[in-house]
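So the structure is just underneath, and the comments pick up after that.
A single protein chain has been omitted from the complex, and every remaining protein chain is retained in its original position.
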Amino acid sequence: MSNTFGKDFKIMCFGESHGRCVGAVIDGCPAGLGLTEKDIQEEMDKRKPGQSKIASQRKEEDRVEILSGVFNGFTTGAPICLLVFNKDVKSESYEKIKQGLIRPGHADFTAFMKYGGFNDGRGGGRFSGRITASFVMAGAIAKKLLARLKIDVLAHTVEIGGIKAKKITLDEIKKNVYRVYKNEVRCADLKMAEKMLAQIEKAKKEGDSVGGIIEGIVLNLPVGVGEPIFGTLDGEISKALFAIPGVKGVEFGAGFPSTKLKGSQNNDLFLIKDKKIITKTNHSGGILGGISNGMPLVVRVAIKPTASIAKSQMTVNIKNLKQEKLEIEGRHDPCIVPRAVPVVEAMLAITICDFALSAQLIPRILK
Amino acid sequence: MSNTFGKDFKIMCFGESHGRCVGAVIDGCPAGLGLTEKDIQEEMDKRKPGQSKIASQRKEEDRVEILSGVFNGFTTGAPICLLVFNKDVKSESYEKIKQGLIRPGHADFTAFMKYGGFNDGRGGGRFSGRITASFVMAGAIAKKLLARLKIDVLAHTVEIGGIKAKKITLDEIKKNVYRVYKNEVRCADLKMAEKMLAQIEKAKKEGDSVGGIIEGIVLNLPVGVGEPIFGTLDGEISKALFAIPGVKGVEFGAGFPSTKLKGSQNNDLFLIKDKKIITKTNHSGGILGGISNGMPLVVRVAIKPTASIAKSQMTVNIKNLKQEKLEIEGRHDPCIVPRAVPVVEAMLAITICDFALSAQLIPRILK
Amino acid sequence: MSNTFGKDFKIMCFGESHGRCVGAVIDGCPAGLGLTEKDIQEEMDKRKPGQSKIASQRKEEDRVEILSGVFNGFTTGAPICLLVFNKDVKSESYEKIKQGLIRPGHADFTAFMKYGGFNDGRGGGRFSGRITASFVMAGAIAKKLLARLKIDVLAHTVEIGGIKAKKITLDEIKKNVYRVYKNEVRCADLKMAEKMLAQIEKAKKEGDSVGGIIEGIVLNLPVGVGEPIFGTLDGEISKALFAIPGVKGVEFGAGFPSTKLKGSQNNDLFLIKDKKIITKTNHSGGILGGISNGMPLVVRVAIKPTASIAKSQMTVNIKNLKQEKLEIEGRHDPCIVPRAVPVVEAMLAITICDFALSAQLIPRILK
Partner (left out) sequence: MSNTFGKDFKIMCFGESHGRCVGAVIDGCPAGLGLTEKDIQEEMDKRKPGQSKIASQRKEEDRVEILSGVFNGFTTGAPICLLVFNKDVKSESYEKIKQGLIRPGHADFTAFMKYGGFNDGRGGGRFSGRITASFVMAGAIAKKLLARLKIDVLAHTVEIGGIKAKKITLDEIKKNVYRVYKNEVRCADLKMAEKMLAQIEKAKKEGDSVGGIIEGIVLNLPVGVGEPIFGTLDGEISKALFAIPGVKGVEFGAGFPSTKLKGSQNNDLFLIKDKKIITKTNHSGGILGGISNGMPLVVRVAIKPTASIAKSQMTVNIKNLKQEKLEIEGRHDPCIVPRAVPVVEAMLAITICDFALSAQLIPRILK
């Protein structure tokens, strides 16, 4: 396994879905950042399920604990260990996997093979969406650091089960972003949010699931962030996003559809505005040559429909290589997109923060 | 800059479009691999332009030289330095950039800002497609190593300028792949290849350019390759692919369209075939939980229309912040997709090879 | 800070002397290693002070907890988080430092400057010998892994306060090593051990301290471990050992005295023994060209006299830049050498284990 990410703002994550805890150690956070458990708890609460009809009924009352690296309310420069102890864990529903039935669309098979059957399969173990709690904890610190540079990291749902949010302008996003976490699907377009919700509920009733697309945005990113040719801004962000379970695609700016445009349509022309160079359009998504160009960074993340479905599926028992029917019980989100929104924010923030440190945008001691 | 990639099969690339050379050092190649300059030249020749109407007229007679790490025809375990000296370089056409005109869609602006104007802007310098020659050289070694495991890395054009190749089966791909490099657009569907070619020629006449989509495939990849949660197979591959200039999106298996499916449609059911576990469909693209599942790895790469177009464009002169018209002269491909096909192959091979070493699939000494 | 060590057996350490805990996350341990808290506790107990006259009177009843990565008594391949919660912490004695008096020979000054005064200075914080508990915990796992290869990692005190242990043969060491932890100074020469102990007690009475030399030995290390030219076996080990507070020098085999020999005296002649190539002498300390040669690896570590002494010392108050007298109260070892012995073992084991994994000596799944 490789559970370390980052060069200057380095994180190492650990923990399992049904183990004792889920946590992260952050190494490289500058000294002098005001930080309390409450700061992190606020971000964690964004991924909290349980209050709605669509989310899994597991009550994650995740109480973040800071075990090191903070003294008198400020970061000390030492590594920061953050964790939440797991509560309300029911492993019985996972008996099927224990018996050897590998769930389609899940990592049960690959994890079994890679770790010789020694992996903790309960609740998906280290491959559960639960592990993204570590990302959100580390992301909370990254966001606080970026806030000092006035860099804003946002994410919102733009599509669920084929239902698309109205394409809104950045200005609207900036205005509406505070609403994102007010609706259950984390969508800035309140009208379509309702339809998305209905779509999820329908899938749930059918014992099925849906997927969707999340858009991540970074505002006020200065020109010059990114380390080509292998540490490109887009490359590192995509690597970070593929750490989120269920992600199957990542595109920047005009993305895949840009392949259908002519160069003359797709090129973003340079203009002068307020004595600064900007681009007229933003098909590049804020990145040229792997380096930020000062325009909003825009990335879209494809999330497949939840693999865990109530419907009966044919599968294989890995212990005897026989075909068997599988009916997954237990609590499962019919759509993980809404809960992945703060996770996309977190991974974006972590990646940008790492770049900001190596680009010397954030000093080693904060005042 | 960050010009190093990989952990066990590590490469460091260097060189500029109009500098003295383009090269790579490979550190971590096992000892005992038979290797000659001819082996590498063969891969290099795949990206050779000049023989067709659609490619830029620069004659890249790239003669690969091995400067270290090979003795008596075998790799020694020491770092392998490969390079091609640049010939036939015309820098006059780049005078405009020298005068301060930043080309839309190019890295001229971001590179200027990041490196304080010290960057070598000639021909795009370190941001030119030319640098992918390093990838292809390193990839040639990776492919030779993977061949020992019978792992095959392929790529082919599936779309150019909106024209899609017929979706073919893997069996057809395996049969037709040898044709890929026989047509100018590197497409396995010979019929659509002609239409793609026509599309490119049309764009060229209009002083414009087109983009497209390349599909990369890895065959015979064993189960268990990939190091979650941050060194996932998909995450590392996407990071590697974003190092290729012009890439705007990466998706695996069913990718973005999978977001419109139900879980019951998208899940790949497990089956037994020849006493091995396989999946009925391959929407996952061969990756579950960041780890290979033994099915063909399938990745698609979105390449934007070439930024360099003959058509006049408005831009900014970075030296005086005035708006100016830019007409790009010089040699430019109206579509870089065909030339990017061997580059996608190379980056895939490099990434897989790195994983194969850390997964102990390739021994440190070859016999 | 940089609290990560290793490439394949990677550890990230965290925690402070008087904070909530001291811990480590180990990423890269193969799946299938039998592991219990008791295994780790046994190594931890080797560094336990409190039972003797010479050690500081802090009772470290360190209860190791495994928070992740172990399931049903075996490692899962997932990261292993180990920690001990700090108990019996008295911070009052450190009031002086809080008031700004920087202790000579300590990191108070450099830590204050580097972290802008935000560092947790209590008990030395992140610069305390206490943090080596993390090393010992991680080392316990490394030792278990190495035991499968029959690689033995030992350490013993060879000099304290100028009193040298009799130079004993490797055979004697192998026989006597079990005694090492039976005397308070961790010395295999029981006669000199008494004199060393007397020396420490004398220093203590005088309000002073003494230093010494620890020898680390690795037995049964196969030929071929080490990754020149920058990942040499000696280079990585020395880097690892300098992480131990108080270390001022590291030498291998004949070390510094070898500089006074002639080449003809210092060269270890090759011989054949039992059809294997060995060397007649072992001046190289088991390393040639940064790679193990199959002979016992021998390294010696110079540890300075404990910086904390009861004697009054002149120093500076960093808050007002005035000279002041400092009298350090609190509990301090007059000699840290004995307690550093298991730490040297741990760092050696961690380093060798990392090499063994990258050299493919340890499989990714243990059976």
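Some points to look at:
The chains carry the letters A, B and C, assigned in the order they are written, with residues numbered from 1 in each.
We take it that a contact is a pair of C-beta atoms (placed from the backbone, for glycine too) under 8 Å apart; a residue touches a chain by one contact, two chains touch by 3 or more.
All of these numbers come straight from a predicted model, not from anything done at the bench.
Within the set C:120, C:152, C:234 or C:345, the residue that contacts the chain not displayed is C:234.
If you put the missing chain back, the residues of chain B touching it would be 1-4, 10, 12-16, 19-21, 23, 25, 27-28, 31-32, 67-69, 71, 74-81, 83, 114-116, 118-120, 125-126, 364-367. Contacts to the hidden chain, counted on chain C, fall at residues 1-5, 13, 102, 104-107, 109-111, 113-114, 126-127, 131, 159, 161-162, 203, 206, 208-213, 223-224, 226-232, 234-236, 238-243, 245, 247-256, 258-272, 275, 277, 279, 283-285, 288-293, 302-309, 311, 313-316, 318, 321-323. Although one chain is hidden here, its contacts on chain A can still be listed: residues 7-8, 358-360, 363-364.
The working rule: only the chains that are shown with their structure count from here on.
A centroid comparison over C-alpha atoms places B as the chain most distant from chain C. In whole angstrom, the spacing between the mean C-alpha positions of chain A and chain B is 27.
Rounded to whole angstrom, the centroid-to-centroid distance between chain B and chain C, based on C-alpha atoms, equals 46 Å.
The distance from the centre of chain A to the centre of chain C, each centre being the mean of the chain's C-alpha atoms, comes to 39 Å.
Within chain B, contacts with two or more other chains are made by no residue at all.
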